[in-house]
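Let me begin by presenting the structure, written as structure tokens, before commenting on it.
With one protein chain withheld, the remaining protein chains of the complex are depicted in position.
Labels for the chains are A, B and C, by order of writing; each one numbers its residues from 1.
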Amino acid sequence: MSQERAPRWGEPVFYRVIYGDTDRAGVVYYANYLRLFEMGRTEWMRNVLGTPYRRLEESGVLFPVVEAHIRYKAPAFYDDLLEIRTALEDASRVTLTFCYEIKRDGKLLVTGNTRHVAAGTDGRLTRIPRDLSYALSRFFEKTG
Amino acid sequence: MSQERAPRWGEPVFYRVIYGDTDRAGVVYYANYLRLFEMGRTEWMRNVLGTPYRRLEESGVLFPVVEAHIRYKAPAFYDDLLEIRTALEDASRVTLTFCYEIKRDGKLLVTGNTRHVAAGTDGRLTRIPRDLSYALSRFFEKTG
Amino acid sequence: MSQERAPRWGEPVFYRVIYGDTDRAGVVYYANYLRLFEMGRTEWMRNVLGTPYRRLEESGVLFPVVEAHIRYKAPAFYDDLLEIRTALEDASRVTLTFCYEIKRDGKLLVTGNTRHVAAGTDGRLTRIPRDLSYALSRFFEKTG
Partner (left out) sequence: MSQERAPRWGEPVFYRVIYGDTDRAGVVYYANYLRLFEMGRTEWMRNVLGTPYRRLEESGVLFPVVEAHIRYKAPAFYDDLLEIRTALEDASRVTLTFCYEIKRDGKLLVTGNTRHVAAGTDGRLTRIPRDLSYALSRFFEKTG
């Protein structure tokens, strides 16, 4: 991400940890943060971008993930109310990168990002449609 | 199931419990046994019936679940090697019922059953195809 | 449940279906409804009973599940906003039975119940503590 760009964080999504999210170490199982990232990404699209991912799909564009990176700083526990924040970190003609922060009571527990490519329903890579691309460009106005 | 019928149990499937299956009580989370039931049912179809479920799907017949029942007798723990046994408990023109046993070192931990209906790819209920129905009837020869 | 008793349904909990809940048939995977039942049960305890399950645990009483029953009437889909309703169906000195309804836009999709026993942290069965038992009895006043 170039210096002039700053990610625009959406409103937080809240999620209450259930037994089914935890493992026998008493903490949220490491794979389940990718579920939380999906929750954050989906609500970012709905609320910030203004287009539910379901609608993008219906228009024939999918955004399969090609890379994910997670940093586990501190564990989340059963019954914790987690705050998930999502931002668009970067966008090109063919890829989108989202970044995420998961907090409990303001304390940062987990960060990560996921990179996605645009693909048609046949699975082939494609360009991001022009109107979506235009909508996304709003998130990268120069700030410096 | 009428008195003359006896379920025909397939060969066991083995599954090693991972951290991701357990919860903070240190035992396998209660929902995850339905994953194990699916493993058992799938291998029963492949090995006993002789038709992978994937092939039934390709022929246009799905068997969505309409009911599931699970009895939890004793917990399964991390790193346990579980034995999953599956049998066809009952079959009619439109439904299949499978029953399951999950054991560790011969000790019975969980039992259950799932009832399925035949449906087309459009989701509508349908009859079980004649050749599948015939194949299934072999599992209900009179034993008395 | 005897005739004079009527379950007291708590306020609904809402859950938005994510990709991670669905399977390749395009619907919520059959095991995941037990996660939703847990969400409903936990919030019933917090809001109706007034005692978070986490606090019961801290006091040394667990309620492991001994039986679960699920009826799948209609599928839930990606991005559906599901309404989960929970009630205490029955309670004795040693067991609790909860029942659940999952709806989308008022349409009933899934029902079920789970039966739990009281156990100490050593896993041994125990009686439900007197004050909890008293609190639970409020939910079974005669209605007839």
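Here, contacts are C-beta pairs under 8 Å (C-beta built on N, C-alpha and C of every residue); 3 or more make two chains touch, one makes a residue touch a chain.
For clarity, every value in this text was computed on a predicted model and none was experimentally measured.
Peer 1: Please pick, from A:I70, A:V94 or A:L108, the residue that touches the omitted chain in the full complex.
Peer 2: Within the whole complex, the residue contacting the unshown chain is A:I70.
Peer 1: Footprint of the hidden chain on chain C, which residues?
Peer 2: So the residues of chain C touching the missing chain come out as 19-20, 22-27, 29, 31, 78.
Peer 1: Which chain A residues would touch the chain omitted from the figure, given the whole complex?
Peer 2: 25, 27, 30-32, 34-35, 38, 62, 64-73, 75, 114, 123
Peer 1: In terms of residues, what is the contact footprint of the unshown chain on chain B?
Peer 2: Touch with the absent chain occurs at residues 16, 18-20, 34-35, 38-39, 42, 52-54, 78-79.
As a working rule, only the chains that are shown with their structure count from here on.
Peer 1: Hey, which chain ends up farthest from chain A, C-alpha centres compared?
Peer 2: Between chain A and every other chain, the largest centroid distance is to B.
Peer 1: Round to the nearest whole Å and give the separation of the Cα centres of chain A and chain C.
Peer 2: So the centre of chain A lies 31 Å away from the centre of chain C.
Peer 1: Based only on mean CA positions, could you tell me how far chain A sits from chain B in angstrom?
Peer 2: One centre to the other, that is 36 Å.
Peer 1: Can you check how far apart chain B and chain C are, centre to centre, with Cα atoms defining each centre and the answer in Å?
Peer 2: Chain B and chain C have C-alpha centres separated by 25 Å.
Peer 1: Out of chain C, which residues touch more than one other chain, so two or more?
Peer 2: As it turns out, chain C has residues touching two or more other chains at 34-35, 38.
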